[in-house]
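To start, the structure under review is shown below, and the notes come after it.
Only one protein chain is missing from this complex, and each of the others stays in its spot.
The first chain written gets the first letter, and so on, giving A, B and C; residue counts start at 1 in each chain.
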Amino acid sequence: MKLYDQIFNVVKQFRKLFSPGPVTNADVSGSITAEIFLIVSLILSAILLRHVNVLLAGLVTLILAIVLISNIPLIPKFKIEQEDSLEKMIFYAVVTLSIIVVFLYWGGNLV
Amino acid sequence: MLEFVLMIIIVVSAILALIQKDLLKAAILTGFTGAAVAVLFQVLLAPDVALTQAIVGAAIVPVFIALAVKKTQRSDG
Amino acid sequence: MNELIPLMVIVPLMAGLLISAFSKFNKATKIFAFVVAICLPIIPLASNYGLHFFGGYEPIVDNVTSVMFHPAITYSFTFLQQIFIAMIGILTFLVVFIYLTKYKEISGPYLFLLFLGTAAVTAMLLTDDIFHMFVFFEILALAQVGIVAASSIDYSYEMALKYMILGSIGSPIMLLGIGFLLAMTGSVNVTDIAVAVHNGLVDITSPVFLLSLGLIFFGWLYASGLPPFHTIKSGIYSKAEPHGAALLQSFTVISMISIVLIMFRIYSTLPIFEVLIVFFSILAMILGVSLALTQTDFRRMIGFLAVGELGFIGLGIGLGTQYAITAGLFQALNEIIITALLFIGFGAIVNATNEVDTRKLGGLLAYHPKVSIMLLIGGLAMAGVPPLSGFQSKLMLVQASLSCGYPEISILAIMVSIATFVVFVKTYYSMFLKPKPTELKVENMEVPRAMIFAMGVLLIIIVVLGIFPDVVTAGISNFVGGIL
Partner (left out) sequence: MAQTQLVILFTSAALIIIGLYSAIFIDNIIKKIIGISFIEEGANLFIVAIGYKPGGVVPILMPGMDTSWFAANAAYPLPFGLVLTSIVIGASTLAVMLALVMVLYRRYGTLSTKVMLADTSKQEEYNE
């Protein structure tokens, strides 16, 4: 139950910060599901790198797993980055644009 | 040679528009950019586009911005 | 009968203009809007397949190289266009019907925006001209902003302005990409560009060609609300009226598939194209579902789920085989119907309680049993439970990714389906099954008849498509065989 308590506390603080209201079991179980789903799906998609290079895939998966699991709980940090203020949205849009352009212009033929 | 002058006008007035404290001045400088772009279209053998851009970029857009500034506030702060 | 093809765009456009001009004649406008809305699904079903050249400029054959050029804006109408336009027509009819019965005094401009959006997505599906597609893409963005801003929900203006500002970054970038393509091929007709690319007239390894892919791809991300635009897309769904949101998500899905099919025809020879689409689709699935799990506003939650489901469509197209693309397009069709059902159903709850926070809701099963049963079936269809339509398309996708040699993607797809189901059950429990909080007041005991009717129609389509998927998939598969 350590994970549950830890996430319960985080959700409680989080609610205090953003939208006040009672913390219920459904909230916490939702957060835990999201947490586990996020970790597993990110690691699973890292395995897709094996089509590029098997060694790279193993290395990336291992590092990703260690980084993600040692940073539990992820969802609150994650949600702060995904809020709907214009600044953050434009920032991510422009960063994505520049990554796509740079990657395609110089590395598009490598794949 | 003309296009160099126009390029300098476009870029400088665009930058000046964005560092102005007075928003009305920014609107007028936007009109400068629009007009210079219109002349550039004429240099590029597109007189029909130049006409449209002269009306839209040099007159309508600055007027819209000026109206918006008049209805809100003039200083950037 | 090919004269009917341009009518599919012209009828909603003209009807919208007339309605907004004569909206003071309330009764006559209502009848007119209703008649036009009925016509919308009938026109594509009555029309024959074929091409339409605007201005009558037939294609010119170059005698030396025997390559065909298309000087006119061309509309091509095949089975895929027919089924999607008919579906969007049915949806527009239902939404207009709900709107007309909900308000006594109708607003002409709002109906104009609904019809304008329908006309824009119809044109995007039909057109074979990349710049024509861009123009209607911009018109669609304006219509979407209008629909959001016209709703009376708090902070809808803010959300509309945010969407507009992001759009005015996304669309010039897409225009720039179209400009690069135009510079290399000298044409804006997609068939001509694709012929030029496949015949080797364009160097497909040149950085400029790749750059044009990147720029158009960014515009596509904005149009379809994949990351980094998933927050704004789910935001505008949650700030529109529920029936408006049902239409908005169908606009998103249709603009997504029409742009991606054009990109597929041009760039399918580049391996990086498929990598990019699969990458962003997986990101959309993960982000959409995991953010939906943490939401408390159920409109926002459905918005994030809709974004997550978009990932499945992208996945099907990114895998690139005939079976996979068929599965992706079939999933797009299913998603339009299912998400519309969910938005309308949850809209009925907002209508009854004026409350959107799931923590303050509960015990509504006793008040609205019909709505709750229909919503349950819709949610099961979205999660992919047999024998509903979502199951068929998701099964096809899982099979396609297994046969392409990517078992990880199938596992991921199944996991996302399960998580979708968890999100739905969590919300369903807290809205319908949990004991009713004492401070919750159920104001309107009656759910509008039009909403029940709309949900019933959509539910019938879901069940029919789930039992007889071949009605649609055979035709889509033929179409995909044609563009591969």
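One rule holds in what follows: a residue touches a chain if its C-beta (ideal position, glycine included) is under 8 Å from a C-beta of that chain, and two chains touch if they have at least 3 such contacts.
In this text the structure is predicted, and so the values were computed from the model without any measurement.
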Fill in the blank from the handout: Contacts of the unshown chain among the visible ones are A, B, C
Handout entry: Residues of chain A in contact with the chain not shown
Key = 18-19, 83-87, 90-91, 94, 97
Practice task
Mind listing the chain C residues that contact the chain we can't see here?
Solution key: 131, 135, 138-139, 141-142, 145, 149, 155, 157-158, 160-162, 164-165, 167-169, 172-173, 175-176, 179, 182-183, 186-188
Completion exercise
Residue list for chain B contacting the dropped chain reads 3-4, 6-7, 10-11, 14-15, 17-18, 20, 23, 26-27, 30, 33-34, 37, 40-41, 43-49, 52-53, 56-57, 60-61, 64-65, 67-69, 71-73, 76
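Following the convention adopted for this analysis, only the chains that are shown with their structure count from here on.
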Problem - Gap in Å, rounded to a whole number, between the CA centres of chain B and chain A - result: 43
Completion exercise
In whole angstrom, the CA-centroid distance of chain A from chain C equals 26
Problem - Geometric centre distance via CA averages, chain C-chain B, whole Å - result: 37
Fill in the blank from the handout: Residue set of chain A touching chain C in the complex reads 19, 21-22, 24, 26-27, 29-31, 33-34, 37-38, 40-42, 44-45, 47-48, 51, 75, 78-79, 82-84, 86, 89-90, 92-97, 100-101, 103-106, 108-109, 111
Handout entry: Contact set on chain C toward chain A in their complex
Key = 159, 162, 165-166, 169-170, 173, 205, 207, 210-211, 213-215, 217-218, 221-222, 227-229, 231-232, 235, 270-272, 275-276, 282, 285-287, 289-291, 293-294, 296, 357-359, 406, 408-409, 411-412, 415-416, 419, 422-423, 426, 429-430
